[in-house]
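Below is one structure, written out as structure tokens, with a few remarks after it.
Rather than the whole complex, this shows some of its chains in their spots.
Residue numbering begins at 1 within each chain, and the chains themselves are lettered A, B and C in the order written.
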Amino acid sequence: MQPGERLLEAASATVPLRVMAAHNGLSAKLVVEAGFEAIWASGFELAATRGLPDASIVTMAEHLAVTREMVSASRGLVVADLDTGFGNAINVIHAVQAYEVAGAAAAVLEDKRFPKMTSLISGGRQELVRTEEFQGKVEAACSARNRLVIIARTEALIAGLGVQEALARAAAYEEAGADFILVHSKSRSAAEVQQFARRWTGRAPLVLIPTSYPEFSVEDARDLGNVAMIIYGNHAVRAAISAMQRTFAEIRRDGCALGADTSIAPLEEVFRVQGMSELKSQEARFLR
Amino acid sequence: MQPGERLLEAASATVPLRVMAAHNGLSAKLVVEAGFEAIWASGFELAATRGLPDASIVTMAEHLAVTREMVSASRGLVVADLDTGFGNAINVIHAVQAYEVAGAAAAVLEDKRFPKMTSLISGGRQELVRTEEFQGKVEAACSARNRLVIIARTEALIAGLGVQEALARAAAYEEAGADFILVHSKSRSAAEVQQFARRWTGRAPLVLIPTSYPEFSVEDARDLGNVAMIIYGNHAVRAAISAMQRTFAEIRRDGCALGADTSIAPLEEVFRVQGMSELKSQEARFLR
Amino acid sequence: MQPGERLLEAASATVPLRVMAAHNGLSAKLVVEAGFEAIWASGFELAATRGLPDASIVTMAEHLAVTREMVSASRGLVVADLDTGFGNAINVIHAVQAYEVAGAAAAVLEDKRFPKMTSLISGGRQELVRTEEFQGKVEAACSARNRLVIIARTEALIAGLGVQEALARAAAYEEAGADFILVHSKSRSAAEVQQFARRWTGRAPLVLIPTSYPEFSVEDARDLGNVAMIIYGNHAVRAAISAMQRTFAEIRRDGCALGADTSIAPLEEVFRVQGMSELKSQEARFLR
């Protein structure tokens, strides 16, 4: 069964799918170990790990390489964040083919203009492409994929265009072939997306990213009835940042690593995650 | 001034240099922000971030790309972990040239046989190349560099060959042109490397990696008198692993991200590290 | 002396500089061996070598990697084709910094809209950005470079906007800081660019790409008086294509490679270009 098919099967078994952000093979593996059903190959996290803004600066080639790394390291289902598709509908075609070959289960395309600006920044420009233009991108994606699940993401709420426009765009994207609709919001409460979900009459299930309304729970999603996935969009890199800052400060302050050692993963745990025991078995079996 | 020259200058100003491991541009930037004098472009950390053993599986091309990313994101001094030099003395020549162009300040070459096995694993094979063979690699490195600092690392203690052999190798590597000598140990106490340092009569300053003897402090290094650098070899990725595990578990358990949000970096802190304010200035200045 | 400075020095010594297209380290090396003063790191050629259209599908990361390869293999001066700058002025900033670190001598930015369409295709869309928008990109480039030469390329003639618009744009780009002005034309005669050159009153020297008017010679450029470079934009890959087609057909037809062997480079010549004699010297010196 292809990854896209496995994702659809998972989505019918578990409601909602919980999808956690990752930014490399390691974090993808930890996502799977923690029991999430899928991995969010987050453009935001990838940009952050390079010390760069999430603004179409990191290229598709680099994001694709990390997607491959995640699939290989985790053997999990990867929902790939394709941003705007890295350009126009032609770029979308090439991207969709490449991500499917890379082993992704789903691709998310958003209706921002390339180069995009990250969604949750205050005061950032948030420019959308015309609805028809984005329909062309969704159709291009659907024509290019084989089993990859296509998720259309509208940034209408992010751009301040309101629920009505978000619903109209979502309907247009479903018409163009999208399998799921992701609606993003920067509201500090879930009310906005809940209103969207209640008024949504399409058959495409919804996907939410409750970064700005973190109290939104799996139960809340079930209550809405048409939410198929919750994406935790940036928690892996945020956890890593604060932990590294604390550890670095402690070692600098103490003048040695003794104290820090007690609050970070022991080497044996790193070895476990790296698969050292499998490596040793392979060495015993094949090195002569 | 080239990075290698800046590193030598820093080493004469601060004793010992504190060098913290990193595995991407983000962690490199945080290392500099925390006040460490240099960044350890750790092969172990890079392998771990891909979910792979530290056993010459990740290629030079991949490690080099991350080294570039670190230099670009941090503007700091990068001490690059070249493992065995990725093959023989010819590979060393190509590696040294590439890392110097990439902006590294120093390159560390170790006397293990390629493909290597990570040093601190229990029961792993630890095979060294002959002393003369490694002298050839050090000479090759010195012939190929321009200003890059060349650090020869002996794994004689890791391989269980004793302090005498480690000293003999160190002397041979200094004779071949090494600027610094790194001596690695897996002993649970600092006594082994302290014995090495006290018996070392070469003029090349020493470098230590006190992973297995974390109580070893900056003061201890100063007491020895010939230790120029302490490398904290894997604490960035270990901090990240435990933090992601905790955060992932909490979100899975809570069914929402509200609780986890309080212990991880807020989005605003990620934006700061990404340079969003500089991006906004650039947009204001150049987008028309 | 930095590559950008070396290029400016070369441009004052030889008029015009002859710049030949390349698509990898090998072709770059052959360009230098053939006596051209500089290498054109051609986006068109790079796309073609991947079997892809020259339409912003190949990413900056991939083009940058090939640029590095060219610098390293040839030690020559590389004029990098940055297309549109891979997005907006922010992308330009990141690109310019990266190409300068990669060792490029000059960067060419064109005033097409991203994603671009290759210039010489018949019936292709050729959309330019507004003059002010492109001025912002040129200013961004100049603010981000250190010694890299910035060449502004107008596609006004390609877009059918006429010489007057091309001149107006060129003047605006010079005002924004461009060091050279590249004017591209798809006319089957040189008359169009000659008219441009004669009417050009700016102090920035001109750059021409006489693909569609191949009779245009070095002498013709000298006659114009303000042409500093001629770029042969795609002849390396075109030579390679026809040669591979002939050789492949001959071997298929003959059922063996005996006949083809006489018209292709002998292995000894490949060894020479690869630097096998230097490798042997290095092995003799450093392998023990």
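By our rule, a residue touches a chain if its C-beta (ideal position, glycine included) is under 8 Å from a C-beta of that chain, and two chains touch if they have at least 3 such contacts.
These figures come from a predicted structure and were not determined experimentally.
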item	value
Identical protein chains across the whole complex (3 displayed)	4
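The rule is short, and it goes like this: only the chains that are shown with their structure count from here on.
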item	value
Residue-number overlap at the chain A/chain B interface, same or different (half cut)	same
C-alpha-based rotation, chain B on chain C, 0 to 180 degrees, nearest 5	180
Whole-Å gap separating chain A and chain B, where each centre is the average of the chain's CA atoms	31
Shared interface positions of chain A, touching two or more other chains	52, 55
Complex contacts: residues of chain C adjacent to chain A	52, 55-57, 59-62, 86-88, 90-91, 94, 114-115
Parts of chain C lying in touch with chain B, wherever the complex brings them together	68, 72, 88-90, 92-93, 97-98, 101, 103, 130, 132-133, 135-137, 139-140, 143, 279, 282-283, 285-288
Interface residues, chain B side, partner chain A - complex	18, 20, 24-31, 33-36, 47-55, 69, 72-74, 118, 120-121, 123-125, 210-211, 214-220, 232, 234-249, 251-252, 254-258, 260-261, 263-267, 269-271, 273-276, 279-280, 283, 287
